[in-house]
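What you see is the complex with one protein chain gone and the rest in place.
Labels run A, B and C following the written order; every chain starts at residue 1.
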Amino acid sequence: MPENLIPTPAAPPPDIVRCAYLDLVVTDLAASRDFYVDVLGLVVTHEDDDAVYLRSLEEFIHHNLVLRRGPVAAAAAFAYRVRAPEELDRVVAFYRELGCRVERRAEGFTRGVGDSVRVTDPLGFPYEFFYEVEHVERLAWRYDLHTPGALVRLDHFNQVTPDVPRAVRYMEDLGFRVTEDIQDAEGTTYAAWMRRKPTVHDTAMTGGDGPRLHHVAFATHEKHNIIAICDKLGALRQSDRIERGPGRHGVSNAFYLYLRDPDGHRVEIYTQDYWTGDPDNPVVTWDVHDNQRRDWWGNPVVPSWYTEASPVLDLDGNPQPVVARTDTSEMAVTIGADGFSYTRPEDDEDALPSWKQGEYKLGHQL
Amino acid sequence: MPENLIPTPAAPPPDIVRCAYLDLVVTDLAASRDFYVDVLGLVVTHEDDDAVYLRSLEEFIHHNLVLRRGPVAAAAAFAYRVRAPEELDRVVAFYRELGCRVERRAEGFTRGVGDSVRVTDPLGFPYEFFYEVEHVERLAWRYDLHTPGALVRLDHFNQVTPDVPRAVRYMEDLGFRVTEDIQDAEGTTYAAWMRRKPTVHDTAMTGGDGPRLHHVAFATHEKHNIIAICDKLGALRQSDRIERGPGRHGVSNAFYLYLRDPDGHRVEIYTQDYWTGDPDNPVVTWDVHDNQRRDWWGNPVVPSWYTEASPVLDLDGNPQPVVARTDTSEMAVTIGADGFSYTRPEDDEDALPSWKQGEYKLGHQL
Amino acid sequence: MPENLIPTPAAPPPDIVRCAYLDLVVTDLAASRDFYVDVLGLVVTHEDDDAVYLRSLEEFIHHNLVLRRGPVAAAAAFAYRVRAPEELDRVVAFYRELGCRVERRAEGFTRGVGDSVRVTDPLGFPYEFFYEVEHVERLAWRYDLHTPGALVRLDHFNQVTPDVPRAVRYMEDLGFRVTEDIQDAEGTTYAAWMRRKPTVHDTAMTGGDGPRLHHVAFATHEKHNIIAICDKLGALRQSDRIERGPGRHGVSNAFYLYLRDPDGHRVEIYTQDYWTGDPDNPVVTWDVHDNQRRDWWGNPVVPSWYTEASPVLDLDGNPQPVVARTDTSEMAVTIGADGFSYTRPEDDEDALPSWKQGEYKLGHQL
Partner (left out) sequence: MPENLIPTPAAPPPDIVRCAYLDLVVTDLAASRDFYVDVLGLVVTHEDDDAVYLRSLEEFIHHNLVLRRGPVAAAAAFAYRVRAPEELDRVVAFYRELGCRVERRAEGFTRGVGDSVRVTDPLGFPYEFFYEVEHVERLAWRYDLHTPGALVRLDHFNQVTPDVPRAVRYMEDLGFRVTEDIQDAEGTTYAAWMRRKPTVHDTAMTGGDGPRLHHVAFATHEKHNIIAICDKLGALRQSDRIERGPGRHGVSNAFYLYLRDPDGHRVEIYTQDYWTGDPDNPVVTWDVHDNQRRDWWGNPVVPSWYTEASPVLDLDGNPQPVVARTDTSEMAVTIGADGFSYTRPEDDEDALPSWKQGEYKLGHQL
């Protein structure tokens, strides 16, 4: 990787508060609105013919998700809030030094947001940074508006990138800290979780062909809220929106569910990870062969979850070319004919009970 | 099936109150005790070198599960409680008329239970009926003893039998009522749920090679209790005891989890089905191709759940021979190369999204 | 009480399945509809200018609650479903023998219900019995219609009557069984819970000036559903509808909440009592001085809960006169200057910590 290394800028990074919103291009705005508003219960702050601005129930800024009508389903921006207006100058300097394309708009890129900077970052992702934003009513106490699956916060992004250590180093330069990762004994890193706010992550880097958006995640308060979403999807005969879960993550210890929206964009519903805000917060490293790392109950990851993801756009709105991962893939080393996943570290390859073999030994079956 | 029909006895059936306990042979009593007591938190009413008598937290009769040391892991008896001592005479007459082997013991077959009748029923299952039983403390209010995954009631049995309609007709003669079933347009019945107490079932008949025990089910109060059991299994690095779920059933509308005990006996944890006690309670019939019938969220059933089950014993303690199912199997018609499962009745075979194809099209993959 | 005893009829009682619906007169139909439909989420089966017919989400009969516009807020009928049409003949004979006014209508007393018998029972309550009823969609699987506080079943009635043992004896003649009661060492009975269906009760008799309706109770699946109702009432600035709770009952072991509707009718929301269907189900008797009997956490009962209740109507729609209780009242013996409630049986009167004295020693403040 040395030849490939992203240099650490001399310019100090901006002080990022948290992931704030995702700007998402959808091909059928009405279908997407139905999914995010009528099914998931996100709140419409504003909408017009071209876009719907949505927020979660405990949010006080204008939006956490923009659905924008467009020709190609893709992520247009991963937006972070910075601590003060002047941090945007640092954003500009930081990314200019990295040789990235940088665009600043005093009036913002999306409704409700003021002075903002968008960049195509060294990994190829469209990142946005802003401080100025319109305040709206925090609906935390408006239980008359809450649904059984109430989404209360934007929790994190998850990005697919070919070279995880390279991405992590750049993100650490940007001021992020790793909380957990997945590695193997040979030193390959398969994924890493990084935070600004004191949860497990504001974003994660998942090893794969990238740059692509793996998912955006919203938080609920309790586990039954996530179950209620599944139950409602069943009632609506949309259970095929459920890609994976619900389950308990090993990484993050959160309870989770993965859905696919009408364009195939992946949305996670997430609850109950842990405090990571201490400066010496212990990093948790998981063995890629530990089958409880991604699902604490050992339920297998569906292959599409590893392989499918959404394109991301450059600052002109064109899809970024995707670079293939060259390291081994997590899917290949864990499931399928040559993969191996254990429940207990001392297990050998034949330790899987019959009811798990069909799931973990895809190549062997039938 | 006519040639095969079990005749309706002239003798009236006994008045059965509910499924009461399972007498289960295990090959490693210590390992089974660890699973049922230390992991699942069932309460020991009594134990000795050869058996452990367990009850759920809201039970007031001596036991809901007997773990009995033996050479072959099998179900020794499915025991039902009748409404009065004299119902046992009806049991004897009913089964004698059917030509079944009938054995009555005034002192009972298991500790804590008095006058009892055991039969090998026309389907080959060892059924027990009793009224007299030792009362023990109902621990409902003993929250100091409850665990996060507290099991509060025995809910039901589930039996594997080759010919479901034949079994149903006999069970109706015995006084049971069907609440739900799974059929196809050709008239094949794949499974049926039947009750005495006003829940969805005291037992179900699952089509397959039988007689075998498919599972025994215990109830919790809330869904998080079931999740807590999964989380604990993960912590104990026993997540491979989880065979299927957790999920929401279509049939019964209950939230569920299937575990496999150290002998491979299947245990369901179950909560929140519905009242069925009205005499005209509507029967719910599910289409076998509806992929929400067994999991309301459309998550696929793992093949082992269809194919594996426990032997049952005759009254001498020998395993019953297993008769093969001749009707089509639910697994064959729903998953695999020739199967078909839809999310919406109008879906055609290609409607499955990519993330479901690997799960439902086992034969197509790789 | 001997002079007062209600004789046991020679006629056998009808076979009652369960409490089925309450016919309730309200003075402002729109206000009541707002409370039961918009706040509590009961489902409208039918409505017209004079009445709204409501059901819970798992019900398949036409209604569990009728809101009927009228001049005096009162209970017009406590309706029970019997097991078969011919049971109504037994109802007629049973109550005629008791000298009660009996009225039978082949077309029913409320929309959706067929052949029915209404009586003014020996305690002065308007009781209805019916079998024929219109079936409607059971919305158990319609999670798209469920709210955070989803009410899934009618659970029970609760009636106020001056002489509890007299009432219990009559109800036992009618085929009910006592599951729990509250007594004192002197032999006074303060309340009793009685069931047909195998839960703790279909109705309870609460000692006080009567006949009056104490409350009607609907069940939710989980405790958070009840909390959600409180949260919503807060959001609507209707928190003053909350009279008592939420809390955990000692009696029944259920989690509960008491609300007051726009006319002051009391509604309980209730979840998770226990199976009582065995013929020898142990009766639980609570000491009236045990301050965990009505709230397992020792939170005091608000005085209005003891003293306020709704009138009941005779078969002509006139309010029944109320007879005063002559036995000591539960409120008087437990709170106030001369009352005594203990947390532990061995406690003396001074054992209450400072934070409980203001609650339990109302008399000391007076």
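By our rule, a residue touches a chain if its C-beta (ideal position, glycine included) is under 8 Å from a C-beta of that chain, and two chains touch if they have at least 3 such contacts.
Everything numeric here is computed off the predicted structure, so don't read it as measured data.
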| item | value |
| --- | --- |
| Residue among A:Leu5, A:Ala84 or A:Ala351 touching the omitted chain | A:Ala84 |
| Subunit B residues that touch the omitted chain in the full complex | 141-148, 150, 222, 224, 228, 231-232, 234-236 |
| For subunit A, the residues touching the chain missing from this view | 17-18, 58, 60-61, 81, 83-84, 135, 138, 140-141, 152-153, 197-198, 221-223, 250, 253, 272, 274-275, 277-282, 296 |
| For subunit C, residues in touch with the removed chain | 222-224, 227, 230-231, 233-234, 237-240, 242-244, 246, 248, 250, 255, 260, 264, 291-292, 296-299, 302-305, 308, 343-344, 351-356, 358-359, 362, 365-366 |
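Following the convention adopted for this analysis, only the chains that are shown with their structure count from here on.
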| item | value |
| --- | --- |
| Category of the chain touch graph - line, ring, star, complete, other | complete |
| Euclidean distance of C-alpha centroids - subunit A vs subunit B, Å | 41 |
| Euclidean distance of C-alpha centroids - subunit B vs subunit C, Å | 35 |
| Rounded Å distance, subunit A centre to subunit C centre (Cα mean) | 50 |
| Residues within subunit A bordering two or more other chains | 222, 224, 231, 234 |
